[in-house]
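One protein chain omitted, others in place.
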Amino acid sequence: MRRQGEPFSTIVTLITAALCTLLLAVFAGLLGYGETESIRDLFQEPEFRFALRLSLQTSVAATLLATVVAIPCGYFLARNHFPGKVVVDSLLELPIVLPPLVSGVALLIFFGPLLGPFLQEAGIAIVFTPLGVIVAQWFVALPLAIRSFRQAFAAVDPRMEKVARTLGCTPFQSFWRVVLPIARPGILGGMTMTWARTLGEFGATAMLAGVTRMKTETLPMAIYLSMTNGDLSFALAIATVLLLVALLVLTAFKVFMRTEVQL
Amino acid sequence: MRRQGEPFSTIVTLITAALCTLLLAVFAGLLGYGETESIRDLFQEPEFRFALRLSLQTSVAATLLATVVAIPCGYFLARNHFPGKVVVDSLLELPIVLPPLVSGVALLIFFGPLLGPFLQEAGIAIVFTPLGVIVAQWFVALPLAIRSFRQAFAAVDPRMEKVARTLGCTPFQSFWRVVLPIARPGILGGMTMTWARTLGEFGATAMLAGVTRMKTETLPMAIYLSMTNGDLSFALAIATVLLLVALLVLTAFKVFMRTEVQL
Amino acid sequence: ATNLPPQGTAEQVKPVLFAYVGSGIKDPMVELAQMYETKTGIKVEMTFNSSGALLSQLETSKKGDLLLPGSQPYVEKARKAGLVSEVTGPLAYHVPVIMTPKGNPAGITGIRDLTKPHVQLIVPDLESASIGKQALRIFEKAGIKEDVLKRVLTYVETGPKVLTTLQLGQGNAGIGEYSSAIKAKDKVDMVEIEPALNEIEALPGAMVTYSTQPAAAKDFLDFAASEGPKVFEKHGYKTKIEKP
Amino acid sequence: MKRELLLDVQGLSLTAGAFSLQSLSFQVHRDDYLVIVGPTGSGKTLLLEALAGLVAVEAGRIFYQQQDITAAPPETRRFGFAYQDSLLYPHLTVRENILFGAAVQGRAKAPEIRRRLTELAEVLAIGPILNRHPERLSGGERQRVSLARALLLQPPLLLLDEPLSALDPQTRAGLQQLLRHIHRDEGVAVIHVTHDFAEAMHLGTNMLLLNEGRLWQSGTPQELFARPNSEYAARFLRVENIIPGSIRWQDDQRWFGTERSTRLFGPLPEQGASEWQVGAPSFLAIRASYIRLTREAQTESGPESESGPGPRSVSASVPALAEGQAKECGWPATVTEITFQGSYVEVTCHAGDCWLVHVPIAHWRSLHLQQGETVWLACQVSDLHVVPRAGQETSMDDGLD
Partner (left out) sequence: MKRELLLDVQGLSLTAGAFSLQSLSFQVHRDDYLVIVGPTGSGKTLLLEALAGLVAVEAGRIFYQQQDITAAPPETRRFGFAYQDSLLYPHLTVRENILFGAAVQGRAKAPEIRRRLTELAEVLAIGPILNRHPERLSGGERQRVSLARALLLQPPLLLLDEPLSALDPQTRAGLQQLLRHIHRDEGVAVIHVTHDFAEAMHLGTNMLLLNEGRLWQSGTPQELFARPNSEYAARFLRVENIIPGSIRWQDDQRWFGTERSTRLFGPLPEQGASEWQVGAPSFLAIRASYIRLTREAQTESGPESESGPGPRSVSASVPALAEGQAKECGWPATVTEITFQGSYVEVTCHAGDCWLVHVPIAHWRSLHLQQGETVWLACQVSDLHVVPRAGQETSMDDGLD
């Protein structure tokens, strides 16, 4: 259908290409400012290696937790209509609006004065712990996951479930064995976005978990601390690593999971 | 199909309800800590009023600009398959990964040393200007818009376009008169998310546009400054306003635009 | 100070100065700038951020006229990098203090009390944040570094966040800045650090080397040096320090 | 052998949006093949879904083997179910699709399941595609896999929603044969929604006609086609000749008098006679293939064409009971149009009213008929079927003609 030289399709292609070029230029500028030779040294530093590992661990954990919650929520929103849904919908989008710093404050209030005593009794420490990193990332990235999954579930023909029911599935089984696998590409795509968000999260995390080195320091915090110290090029070197890790992981994940994307 | 008391649908409903409750509790904690009586006073302050107006103006402008770019990009990604698409895909997701602060630095590098001279000749000032606020918000929120729109376009039957072509539409007309209106609910949904992101943006904006009172100070920056100056409850009062404004605008927009959501 | 006429002559374009200002000293600087504008008609635009972010902004944008970060070391750093020339000040001093929740539940009376086992300490990062660096030197000077670091509940990325964190009910002691403790005196209690052990930083101002209006910038710096201490003092800053 | 009652639906009602199924009652025996027809949006799919337990019933009861299953969840009913568009699971291979129901029970590897799979694969001729993924299958292949999936656990009742409508005639014919085999040889009762009357005829032992959520008529397909109970049913079932007129009384018997040509047909068979008041406006409904077209009258009574304007002019033959044969009535008509239709010739004749007659090709050859010629039409008196004229009551829906 697409003819060579059709102006509309040419323009659309050009805009996409231009945007990609812009992004590449912006990122390249970042690389250019960072001390690229220092990247090798970075990996020698135990503190950096800790931050990298913690970032990967917490972001994966937060993404998985967000997925676990967003899957039922997204499914619920995709399949149910009820009065006031528009308000619930906006409510679930609100964490996107809050500057992460404020989200962090809200979480600190919630897990500190409000819930702290109960949690302490239960032996769960969230404030100023790596667990707090996960919670903060989870909170900030959750709305993205919910919206993505919801779109993915809405695209699954409800009759697919009905057929499963006639084949002996309980509602849960039909969800687990049919809806979820069919929505897989959309779920995986949403998960990459969620993961990206958790990986870059800083404000809420710093507030809820603190920036204790070798304990709650993630890569974005390492970048921020370097910057606070006025050490821009070191900060940018870490940012470069963050970018490359993200690019690598995202691409590898997509290729490995064969999401909707073609190689 | 849903029977009362079916365990799966009950659990799904409960999880969604629990999440909504959690969010409400977290936000309520925020309100509780803010001096609610001071919210009235807030509106007397010219600085706050300026920040509110600027926030609304820039976030709307940035959302519109992001929409303008994300529509062709999303359409391109929804309709074309080509080798290397997975990399382009990840590239367009990268800005989500970067902590906003780093995005801000990257933008500052790009619009400062790199592009600054050319822009200056053209009489365009981005660095430390309100225009910079828009650019920074645009950059940070763009990936969300692209992914949303792409999902929305992918759901439009390409044969709808084909029919339009046979009715005399050029490719652009068939896009404009058919694809876009049909994808409208998804586009509007994506725009709300994009707008939410721009409204809460702080790190990148502060870096590229600076935090100049009565010039580039948006609500999140006002919150940050209050917090830095030890005025937590004032900060939370502003955050409360931000939340309420967002909730109001999001809900009103959805109701007004009749997106997929039912009242 | 130059004696510019109160109202600009004819349609002469007033210069607008652009200043990088540490977000921690926002209030006194806003007042100072307003005074200056009233006096000279020259507007001083200020961008606020954490001092490190300001340096990054300055370094990459290569724009602006003035740099007034949170404390001395940043100016030093900027000077070494050739970002600033002329330095004046101090306008005030950055004085570390111990902050505790209202009522001082941990019973802190001095720096050495911070080693007590029930203490939960909030400190800015010891390597990056300026107050944090000062705190580290204080602990070292008092010879209690090891013991105090065991009491740290968490590190935060900037000085002011110590106050926020305490206000949110976390920890029972923190190292903060004198003025913020004064400003928040109905929310936290302050315990001054023994002068002998304290590490105080000056709050200087500096002129950016890229400034396109060095004369005006210099003029403001002079004004700040003369009027600054009064204004800062009004906002709770220490402008004189008792030498031990 | 007594027929085993499998499904007993009593006054089933439910609402979906603005639409509702209203008090449907019918029975399905183990040896039944129940075909459901009805216009678009008449609730056929909804009815199947209700039987399978996929939509909640609001009133009425469904009994399965004497047990009330009205509120039983679908997974406990174990009826086979297949939609028109087969809805294979894209993430599973054909084999996994078929074994889905067994896998849910953890029995996918059981020997009896394996045997059943092999058997089904053979009967349905899908052995070679068992390891493929569904997306690239042809329509016929997809439908066969969908059937295999529904049949794997040997459901006693199969619910099919337009399973063959997207297929070309050849593929469709193959699958019809297969369904007949499953019904007859595997002893599966079937409820099958279709738009294809030939299919309904070919497969069905019973038939329901739904319209606007109501059961309009039920019976054998032959009954419905030959004797629709209303103008709506007659039109929907494509009875070609629906001639307006009214009931007349003559010689102590009921006759049908046409409106336009004032011709009498009859005497009417006693079917439903009680409902028919003399003078009631009604239609004579008779299929084009029930009318015999000859070049000359073949019954005893000659062609007495008196299409005069007199109000009670009797033109239909009033034959004495013919020797051993059923009574016939015949009337002359003029050929106005001849259309060759593949396996028959459609002849449009005028005799005051317009009559459509289908003449099979093999018989057509000997007629050498031309437009404008006069012919003799005849039909058996027992085929005369009268339906009430309902005024504006029954809408004609999409009928454009």
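In order of appearance the chains are A, B, C and D, and numbering begins at 1 in each one.
As a working rule, a residue touches a chain if its C-beta (ideal position, glycine included) is under 8 Å from a C-beta of that chain, and two chains touch if they have at least 3 such contacts.
Everything numeric here is computed off the predicted structure, so don't read it as measured data.
Visitor: Of D:Ala173, D:Ile338, D:Cys354 or D:Ala390, which one is in contact with the hidden chain?
Guide: D:Ala173
Visitor: Thinking of the whole complex, not just what is shown, which of D:Ala110, D:Ala198 or D:Ala280 touches the missing chain?
Guide: D:Ala198
Visitor: Residue-wise, where is chain D in contact with the chain that is not depicted?
Guide: Against the left-out chain, chain D lists 37-41, 124-125, 138-141, 165-171, 173-175, 177-178, 195-198, 201-202, 221-222, 225, 235-238, 287-292, 325-326, 339-344, 358-363, 365-366, 378-380, 397-401.
Visitor: For chain B, which positions touch the chain that isn't shown here?
Guide: 157, 159-160, 162-170, 173, 177-178, 181-182, 184
What we mean here is this: only the chains that are shown with their structure count from here on.
Visitor: Could you grab the centroid distance between chain A and chain B? Build each centroid from C-alpha atoms only and quote it in angstrom.
Guide: The answer is 16 Å.
Visitor: Distance-wise, how many Å sit between the C-alpha centres of chain B and chain D, to the nearest whole number?
Guide: About 57 Å separates the centre of chain B from that of chain D.
Visitor: Residue numbers in chain C touching 2 or more other chains?
Guide: 50, 53, 56, 60, 158, 161, 164, 168
Visitor: Residue numbers in chain A touching 2 or more other chains?
Guide: In chain A, the residues touching two or more other chains are 33, 105, 109, 113, 162, 165, 170, 224, 227, 232, 235.
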